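For reference, the structure I am asking about is given below.
With one protein chain held back, the other chains of the complex are shown just where they sit.
This part shows chain A:
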């Protein structure tokens, strides 16, 4: 996701003069290119666009035998049910709490790591540091979940052994709700910081060495050069990633949190995504779960548009 930031900007940035959307003569000449794109087009049409139509069940009482179209309309019944439920604010608080915590801790670290790696001399140690710090990115989420559970075990986990060695009582990280968010966020930082620094390093590689040479001649220190040359060079990337991150505050993934959730930490680990999964797929309340999911994506879309607008006004950087 992080890495996609710059490429998304591309199509919208190159606004040229307006061509006709489709040019019949060229279509006839290049029909084979349409054959090449057809399977992919169908794949997106079926697996991404048909579910968008399927969202209609959020406004209906979905009965599988009747199908989506013939199920009776119920308007905003399920949305109201969700807004008035006792867990509504808990879900919002947990979702936002984890995401904002993750953003505050997780956003600056890749930048600092990239700036630091960029200062290292090319050679073995730089390569070594990069190889090691990127590695966790490729560990599967299930192994990651297993590691967290194993390391944090109150009686056998290495982290609790360390805590005891320092003279403290072991902590029940996985069953005490107040630790859940920290565990989730810090394990994410451990796994994602190296990978997140790659895109900044790519931007730093584009800095003209002549700028540094000129600054050295003018007597600028290293810190000054990082502050006045390197940092400004990655600001556009930072802004784009910040927009994407803030815009996706509500689009929390299911994968890791489902693995770490248990009945004891539910009060702080129950988020919108896992709620949709449980209501819809485990309890079969399709319409209700779809309504909650739709509410979630609607907030997401609004957030993305607002953040993008603010950013365009303030900094000239925007997704579109």
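Note that in this section contacts are C-beta pairs under 8 Å (C-beta built on N, C-alpha and C of every residue); 3 or more make two chains touch, one makes a residue touch a chain; residues count from 1.
In this text, contacts and distances are computed from a predicted model.
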item	value
The complex's invisible chain, by UniProt name, from "Quinol oxidase subunit 4", "Heme ABC exporter ATP-binding protein CcmA", "ABC-type sugar transport system, permease component" or "Sigma factor AlgU regulatory protein MucB"	"ABC-type sugar transport system, permease component"
From A:116, A:235 or A:306, residue that would touch the chain that is not displayed	A:116
Chain not shown: contacting residue from A:92, A:105, A:147 or A:231	A:147
Interface with the undisplayed chain - residues on chain A	3-8, 10-11, 13-14, 21-23, 26-27, 30, 32-37, 39-41, 43-44, 46-55, 57, 68, 112-113, 116-122, 128-136, 138-143, 145-147, 149-151, 153-156, 158, 161, 164-165, 174-175, 190, 193-195, 198-199, 201-203, 205, 209, 212-213, 216, 221-223, 254-255, 258-259, 262-264, 273, 276-277, 280-281, 286, 289-290, 293-294, 296-297, 300-301, 304
